[in-house]
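Shown here: the complex without one of its protein chains, the others still in place.
The letters A and B name the chains in turn, as written, and every chain counts its residues from 1.
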Amino acid sequence: MTTSYVIKGAVLPHGAKSDIAIADGLITQMAPDLNIPGATVVNAANAIVLPGLVDLHTHLREPGKEDAETVLSGSQAGVRGGYVALSAMANTSPVADTAGVVEQVFRLGQIAGLLDVFPIGAVTKGLEGLELAEIGAMADSAARVRVFSDDGHCVFDPLVMRRALEYVKKFDGVIAQHAQEPRLTQGSQMNEGFVSSQLGLKGWPAIAEEAIIARDVLLADHVQARLHICHLTTAGGVEIIRWAKQRGIQVTAEVTPHHLLLTDELARSYDPVYKVNPPLRTESDVMALREALADGTIDIVATDHAPHPAESKECEWQEASFGMLGLETALSIINKTMVETKLMDWSGVAERMSITPARIARYENHGREIAVGAPANLTVMNPTKTYRVDRDLVASRSRNTPFHGMELPGVVLATFFNGKLSFESKQP
Amino acid sequence: MRHLLSIADLSATQAIQILDTAEELSRVSDGPMKKLPTLRGRTIVNLFAEDSTRTRISFEAAAKRLSADVINFSAKGSSVSKGESLKDTAQTLQAMGADAVIIRHSASGAAQRLADSQWMTGSVINAGDGTHEHPSQALLDAFTIRKNLVRGGNDLTGIRVAIVGDIIHSRVARSNVLLLTKLGAHVTLVAPPTLLPAGVESWPVTVAYDFDSVIADVDVVMMLRIQLERMSEMFFPNVREYSHYFGLNRDRLKMMRPNAIVMHPGPMNRGLEITADSADSARSVILQQVTNGVTVRMAILYLLLAGSQESGAQV
Partner (left out) sequence: MSLALPAPDMDRAITRISHEILERNSGSESITLLGIPTRGAHLAARIAAKIEAIEGKAVQCGTLDITLHRDDLRMRPPRALMPTTIPALGVENRSVILVDDVLFSGRTIRAALDALGEIGRPAAVQLAVLIDRGHRQLPIRADYVGKNLPTSLSQIIKVQFTELDGVDEVTLEEGNA
């Protein structure tokens, strides 16, 4: 018998107050002052209820790098951050470029059972950019893959990119491009600009991102296919996406929480916890990204959660791995950068962090309006309560959060996944 | 002052204190006996994860003249080149009781990583980190400029310096730009646009692409080494063309102001960025730079290590 719940006193994204009753995996009733005998009460006074968050960009490291993260530990980090669905990037070892690997990851997600883990398939074999991976087989597998990406590597060959965009139209798939012109970024360590010129770290110019975005929106237009741009970081990239959308090109774009908050000034510490790909940019890029997320030019927030073991970060900057943790802090950073700044309201957050990512990836049980009869995938958070990020207390197996020590607003109180309480905060 | 990581961390007063201390020490080094007891019992490790015989020997001579015990931990014989992490190396040095580590490393920021980490407690002296900084080189350059060109002042106010060559990859250029401008000099960078970093427009310098338009107006011409291993990255078409536009040769030497001097941090590519007759001309102070390197490094070691570690140098 499944437990039933009542979420008491919550505020819905558009501002109305309602209690929410949950049973058998679904939302069963919504009304003020629900009183259901036998149901477990979740006190959500002063809290916001969002449709459960969906991440389109997660690195779970399993198989291959289980010391950094596993599907289970990544799921635990996800539910703490309010997520009900993660999209596991393909750069595992072995690479998720066959039906076998994506099914393995999918099953590991089901065994963990805390949220949905949807594997992303590689676009090319071994992420090498040379020949297409078994895209059709992955789409037809038990994992029903719809998003394909060589993330970490750019699909730089324009012919390969064209073919991939065309091929996934067969099953309404989408190519998620890591936009990075490889020749312009050989050995690159951080944003190219004043700070890199002073630090003597090799620059990663904005143009290397923008050139690929420009090429790929034109390709997507030409073949009438769906393109998704991963982790947009530059003001110039925003301009190209804006132009493409005006032209009616089927392009969507994501931004990470860290690119909405942090800048390349942090590299001055030479602490590789701030080393990420694409790199942290300048203050004016951050402002352009916030504006673009607010006006919808950027469609979604995705974490690019990238766990790394200590030895990959406790070293010289240029020896360190790229990437930072993101799942557990994403919602509070969006609260800080977008809601508290009045750029976006909570229904905007629901759009950008749940509804739209689920729509892009075709995750049918996710990103639904909070309504009677919908699957009970919900995130309950107190937006005014603050907490201090402590890398020693994260659920992830890794500690590489750039937000360590920061005071952030917004504590996830509870996460519901298919009607089950997958996470509940220990503090009221 | 506990570490010397970057010129950016020094005030002008602190920099001048180092130069003044070197000035006093140079008299000692000129004398018949070359050893002072000042750092007796202190252990200094030369951690050279990148080949640089000159800088290592210079620091070693400086440390030995101050009676410190010197341990050389060089790339060839050590595990740094074999993938042992900087952290493990630092912890090993800590366990060996190093009072200071002089580090040369191919990674920008390696010295700062060592100093900021909890891996070791001693002083860290940056002897060149990647393409970031080489503070002791800039200090010896400033010392050499002051000795040759400054009469009746302790800084470099009004001195005009041209730094010529591969700016983008040069830690010597970065440290010198910071130090020389801090001390009042005017710096012009001369290089092909490909060898200037994006962001240079925000540096406190003038940038020029034409060496000939600059050379007659400066008091110091500082030539940088062109690293031949970078040739594959297409920064300029070929060596001959580079020498033609940016090399120091007899004709350009003639254009220089009467008292202007020629500097080079070494090792030189004779015939590439500098012709042999320029390097050996009466204007050249390149060998003085080597000599001054020892006394300036003695001054750095003295100010960092002679006093109590807790309080650091007071200026």
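Quick notes on this structure:
The criterion applied here is as follows: a residue touches a chain if its C-beta (ideal position, glycine included) is under 8 Å from a C-beta of that chain, and two chains touch if they have at least 3 such contacts.
Small disclaimer: the values here were computed from a predicted structure and weren't measured.
Of the chains on view, those touched by the hidden chain across the whole complex are B.
Only one of the listed residues, B:L36, B:I57, B:V239 or B:V290, touches the absent chain: B:L36. Here one chain is not drawn; of B:L178, B:V221, B:A260 or B:L303, the residue touching it is B:L303.
Contact between subunit B and the unshown chain involves residues 17, 20-21, 24-25, 27-28, 31-33, 36-38, 66, 302-304, 306-308, 311-314.
Convention: only the chains that are shown with their structure count from here on.
Centre-to-centre separation between subunit A and subunit B, using Cα means, comes to 45 Å.
Within the complex formed with subunit B, the subunit A residues making contact are 189, 192-203, 205, 269-271, 311, 314-319. Residues 8, 85-87, 105, 107-110, 112-113, 116-117, 129-133, 171, 174, 197-200, 202-203 of subunit B are the ones that touch subunit A when the two sit in their complex.
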